[in-house]
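Just dropping this structure here.
Only one protein chain is missing; all other protein chains are in place.
First chain written, first letter: the chains are A, B, C and D, and each begins at residue 1.
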Amino acid sequence: MSNILNYLTTFWQMFRKDIQVEWRGRQGVPVMLVFTLLIVFLFNFALQLSPELQSGLAAGLLWVSLAFASTLGLNRSIGLERENSGLDGLLLAPVDRSAIFFAKSLSNFCFTMLVALILLPIFSIFYQQNMIRLPLIGVTLLGLSSYTSLGTLLAALSIQARTRDVLLPVLLYPLALPILIASVEASRAVLDSQPMDHFSSWIYLLLSCTLLFNAAGLLFFETILEE
Amino acid sequence: MSNILNYLTTFWQMFRKDIQVEWRGRQGVPVMLVFTLLIVFLFNFALQLSPELQSGLAAGLLWVSLAFASTLGLNRSIGLERENSGLDGLLLAPVDRSAIFFAKSLSNFCFTMLVALILLPIFSIFYQQNMIRLPLIGVTLLGLSSYTSLGTLLAALSIQARTRDVLLPVLLYPLALPILIASVEASRAVLDSQPMDHFSSWIYLLLSCTLLFNAAGLLFFETILEE
Amino acid sequence: MDKKPALLVFLDILSVILVPAALVLIVFFTPVEAVMGPVQKVFYFHVSAAWAGMLGFILAAIAGGGYLITRRFPWDWLSLSAIEVGVVFGLIAILSGMVWARPIWNTWWVWDPRLTTTAIMQLIYLAYFILRSGLNTPEAQARLGAVYAIVGVVTVPLTFFSIRLFRTIHPVVIASGSGPAFRMTPRMQLAFFTSLFVFTILLIDLVWNRFRLARLQAKIQQEVSQNAR
Amino acid sequence: MAKQTLTFSARIEIRGLTKRFHYHAILDHLSLTINEGDFCVLIGANGAGKTTLLRILAGLIHPTEGEIIFGSGQITNGPNLRRHIGYVGHQSMFYQDLTAAENLMHYARLYRLSDVDKAITNGLNTSGLDQYRNQPVRTFSRGMQQRLSLARAMLHEPEIMLFDEPYTGLDQEAVQFLDKKLKALNQPNRTILMAAHRPHRLLPMASHIAWLKAGKIVEHLPISQLHKSPALKRYLGAPA
Partner (left out) sequence: MAKQTLTFSARIEIRGLTKRFHYHAILDHLSLTINEGDFCVLIGANGAGKTTLLRILAGLIHPTEGEIIFGSGQITNGPNLRRHIGYVGHQSMFYQDLTAAENLMHYARLYRLSDVDKAITNGLNTSGLDQYRNQPVRTFSRGMQQRLSLARAMLHEPEIMLFDEPYTGLDQEAVQFLDKKLKALNQPNRTILMAAHRPHRLLPMASHIAWLKAGKIVEHLPISQLHKSPALKRYLGAPA
């Protein structure tokens, strides 16, 4: 009993600290937000997406830009622990390391989800369709939660490499591809107002990815962090 | 006279050192290469680009992926100078700081250009058209040279910020947009085998961007680096 | 806090009077445009706001240059103020353009080069705030902010000329455009130039007030940090 | 929550410890026992492996071979063990954007101290950083960071204290504070292991001295027996 309590205390404290740092610097969320908008503009220009196409593309663009932006967030969140060997400080603390994993992935999730929630109305305007729908928010929630737990795991892996600054995307994108595809497909189905059972398989895929990567975090985070 | 010689010595030494570090770690170019390929796959999946479309999109995709990848390279290249206050060491050296700027932008250019040269044949296969054409290589050369000089300038700006890990893309992409548009348009024109005078205005735009940003480097790099 | 200079008070009053006056002029004096109908009246504020925004960004770049040469903080406050006010005007231009676009193009937004470059220009200056907030000392903020404001100003002409560079559905009025432009009647021209003038006055007034606020903030910070030890 | 501290004995036994980097053994079948209550000064040349040894003991890096037994060996690695260890390393381990007080608070909470506020105030007081408590750690000078590191490591009053050149960057005032603190800490149920290059000032306080050389502990004596090892005495040289 007291063990679970300890676990939750650690979890809560780590999470709170992340929020505190973000609040102090107010850098993660604005950077991600500006970055997603930039990507959208960049793509529209460079790929000269024609207007007819775009309504179908909205879901794809949403997820690509969220994926890129959340890499920034992940990099920053884990860079935070690395500055001046802050990681050592964590490793010294008498806490379960998997609690650290869950806290970090929750805070990453919260920041990315916040960005997504701001993005949805903007996309609605840009792509002329109502994207503020409960099922779409649900899909975003699921997709991002599995994406950020995988991302947190891999970010912890990548900071130990000399090339930590650039390694994360290379590790993350290929592994995250199933998540992204499932999220895009499910979002597209929601936007096309398809009935739930047409895309439920994607939802199941997302659910199992979330479970899988969180389990991986629980199992491996300790191993990843030790040097 | 001896001043110019000194300037060139500094330039050459800084450039050589960058090549040496890259050779030692062999981290920049491979990471960039893998990253560009990943982006191409990701887009094909997420945006469900259909094969007919793709030939028109090839130029756009080429430049978007090069832009993303070279951000990684820039981050790494400037991160190198920052580790253990290596920047202080440079600032102490009795050298013109603008020579450092030119050396850094040249080495960034070389690495990105290398990636581009490997990418062109790969794109040729993916998008079923011959992209290994001299004019296209010329456009790539011009586009990347102005992109990397702007990037080097902004990277030097961003490392002084607390959020250096994530700031560069946010600063770079919007400012680089003219370069990217011009490069995409010119590449497209080349791929469509248009005569030179149809797209010469883009080439002039690229040339003037290169000049402009190099001049900005010459003028401001000293100011940027001082603390 | 020192007293407001008389000129600034005058500007305050002037803008309080002029903005409603221009509004009256636009609503009652100008004719209703034949094709677009009453919505076209957004035009006057739309273009003026865009103009004022760009003017703000150019002013910021000049002030940035001033800081780099003299290294005196007032230049930095001016640069920062001009960008802040410029961003607000830019937002007004985009929002009013959207209001206009809704009935004309039957959508809030199209991926038109003009619209996109305008939005990107906005993002450039939003990134300016992110840059500043990541820097630790006012000196660094001023110095790097100045460099960025100068480098960033290149997109202003690009935005201005984007309708002339690209094929676009966005109209061209100034310069001898051949695109889907509309002719201005003399009354329209009068209202147009009046609102340009009014927004320029408003820009100067707002930047000046914001500048004084920045100076006050610096003073407070100074006092706080002196009392801290 | 039952205090495990009661049953914990702060003894460190290192058996056949080896650490290789790229097949080069930095620590080479090193064995050393530090008894509860000892204050052992670890000396050795630059690059001898002192930091490596201390980091292994702190659980920050894993040895290639060998084992380390803490206390009577019941508590094996994991959170329960880490609660009893305090470590001050070469780096300061703080969140640069948070203030001194917030950083200590974070650690105090992770260690689940019962009276967080008191622990922090106490830590900041004894390290003389009271007036800087609300300043971000990023702006601290080297010595201030070192003071804060010391405060952090002692926050939870661990039984095993590992110090890696703790006097680095401290000014006269801070040195005195640390001296006093060390004297107070040096109790029968607490073990101190400290890497130091100029240990003369420590000799009156410490109980043992260990000399790390070529990956092994070549000497490990009580301070009182120092005269028995002329090589060690020569290495130490005259007090600076």
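Operating definition for what follows: contacts are C-beta pairs under 8 Å (C-beta built on N, C-alpha and C of every residue); 3 or more make two chains touch, one makes a residue touch a chain.
Note that the structure is a prediction, hence the values are computed from the model and not measured.
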item: Among D:S31, D:T139 or D:Q225, the residue in touch with the chain that has been omitted; value: D:T139
item: Contact footprint on chain B, counting only the chain that is left out; value: 2, 6, 9-10, 13-14, 17, 20-21, 24-25, 80, 83-86, 88-96, 226-227
item: Interface residues of chain C (partner: the chain not displayed); value: 137-139, 218, 221-222, 225-226, 228-229
item: Chain not shown, touching residues in chain D; value: 21, 44-47, 51, 90, 132, 139-144, 146-147, 165, 168-175, 197-198, 200-201, 235-237, 239-240
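Keep in mind that, in the parts below, only the chains that are shown with their structure count from here on.
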item: Interface with more contacting C-beta pairs, comparing A-D to A-C; value: A-D
item: Distance from chain D to chain A - Cα centre to Cα centre, in angstrom; value: 38
item: Whole-Å gap separating chain A and chain C, where each centre is the average of the chain's CA atoms; value: 35
item: Interchain centroid distance [CA atoms averaged], chain A/chain B, Å; value: 28
item: Contacts with two or more other chains, residues of chain C listed in rising order; value: 120, 123, 127, 130, 134, 136
item: Junction residues of chain A, two or more chains touched; value: 25, 27, 31, 34, 38, 41, 45
